[in-house]
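Have a look at the structure below before the remarks.
The block that comes next holds subunit A.
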Amino acid sequence: MNLPKIHSISKKILVGALGAFLSFFLLFHASANLLILRHDGGEWYNAFCHFMGTYLIVKVMEIGLIAALLLHVVLAIWLAVTNKMARPKGYHKPQRSKTHTGSKLQVWTGILIFACLIMHFTDFYFVKIGLVKGKYLAKTEDVVALKTTQPDAFNYAEQHGEYSAKENWLTNFDKEDKAVLEAAGLEVEPDFYHQAREKFKVLHIIIAYLVFFTVVWFHLRHGFAAVFQTFGLYNYKYGKAIEVLGQIYTWVVCLMFAVVVIGVYFGL
Partner candidate 1 sequence: MKFTLHIWRQENARAKGHFETYPLEGISPDCSFLEMLDILNEQLINDHIAHPVCFDNDCREGICGMCGLYINGRPHGNDDGITTCQLHMRKFHDGDDIWIEPWRAKPFPVIRDLVVDRSAFDKIIQAGGYISTTTGGVPDANTIPIPKHKADMAMDAASCIGCGACVAACKNASAMLFVGAKVSHLALLPQGQIEAADRVHKMVCKMDELGFGSCTNTYACEAECPKLIKRQNISRLNRQWIGALFGRDRK
Partner candidate 2 sequence: MKLDSKIPAGPLAEKWTNYKASQKLVNPANKRKLDIIVVGTGLAGASAAASLGAMGFNVDIFCIQDSPRRAHSIAAQGGINAAKNYQNDGDSVERLFRDTIKGGDYRAREANVYRLAEVSGAIIDQCVAQGVPFARDYGGLLDNRSFGGAQVSRTFYAKGQTGQQLLLGAYGALSREIARGTVKLHTRCEMMDLVVVDGRARGIIVRNLVTGDLERYAAHAVVLATGGYGNLYYLSTNAMNSNGSAAWVCHRKGAAFANPCYVQIHPTCIPVHGDYQSKLTLMSESLRNDGRIWVPKKKEDAESIRAGKLKPTEIPEENRDYYLERRYPAFGNLVPRDVASRAAKERCDAGYGVGTGFAVYLDFADAIQRLGKDVVEQKYGNLFQMYQKITDENPYETPMMIYPAIHYTMGGLWVDYELQTTISGLFAAGEANFSDHGANRLGASALMQGLADGYFVLPYTMQNYLADQIYVGKISATTPEFDAAEAAVKQRIENLMKNSALRQAQGPASLKTVDHFHKALGKIMWEYCGMARHTESLTKAKKLVSELENEFWKSVFIPGNANEFNPELEKAYRLEDYFELAQLVIDDAMHREESCGGHFRTEHQTQDGETLRDDERFMYVAAWEYQGHGQPETMEKEPLVYEHIQIAKRNYK
């Protein structure tokens, strides 16, 4: 099979552009996650998730995001393979030049991130697309609408669910509840607030996530400045500033993720 011809620099620019897009998403994701720390029964966070789950434009972006992720991975691996081929016979003595270690790790942190993403998707995203079971919620107004037509179902829901702070949502249903409620014709959605709060109470899970964030930290830390370099924006004047900005960005994103996980564990 003949691979389409993309020049090495173009390939890198694509990987970089996709990476930049993904890291913007991370900032967005991490900021939204902070809502989990609100003790509002998932009021805000679930509202956010609802928004993300319903609007067409967001859904298109979601597909775009996944496509970006896959393309990022494919191109990066393609580059890594051609790069390996550029030195068929390696050195006996390991490299001792002063280098940016992040870059050497980039492919491996990338692969690790991909593995961690599978864990992360199993925990959350796959619930949404119905591949795995998790926590669920329903709109209070939908549940209230059942009160007259199907009082049994309404009572069931009130008994098994919890109201969010402003009572917009009836939350924290498990998978059996979901079956019952759906049989009654109720539309249920994943309840990521409780899902998260349940998962992050378990020590080994949060350790796994903290490892995940560390790997992301490595990947981002190199990636951020590298994107500027690859786009040709790294120069004598702003070089230092870009590096500092990259550090700040990386720390902010990773700390936001970590704060939520640790916060939940310690009952914040």
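Here is the rule we use: a contact is a pair of C-beta atoms (placed from the backbone, for glycine too) under 8 Å apart; a residue touches a chain by one contact, two chains touch by 3 or more; residues count from 1.
If you want to know what made the cut, all candidates are chains of the complex that A comes from, given by their letters.
Everything numeric in this text was worked out from a predicted model, so none of it was measured.
Here subunit A is displayed by itself, and among the listed chains 1 or 2 from the same complex, it touches 1. On subunit A, the positions that touch candidate 1 within their shared complex are 7-13, 79, 82-100, 103-104, 106, 222, 225-226, 228-236, 239.
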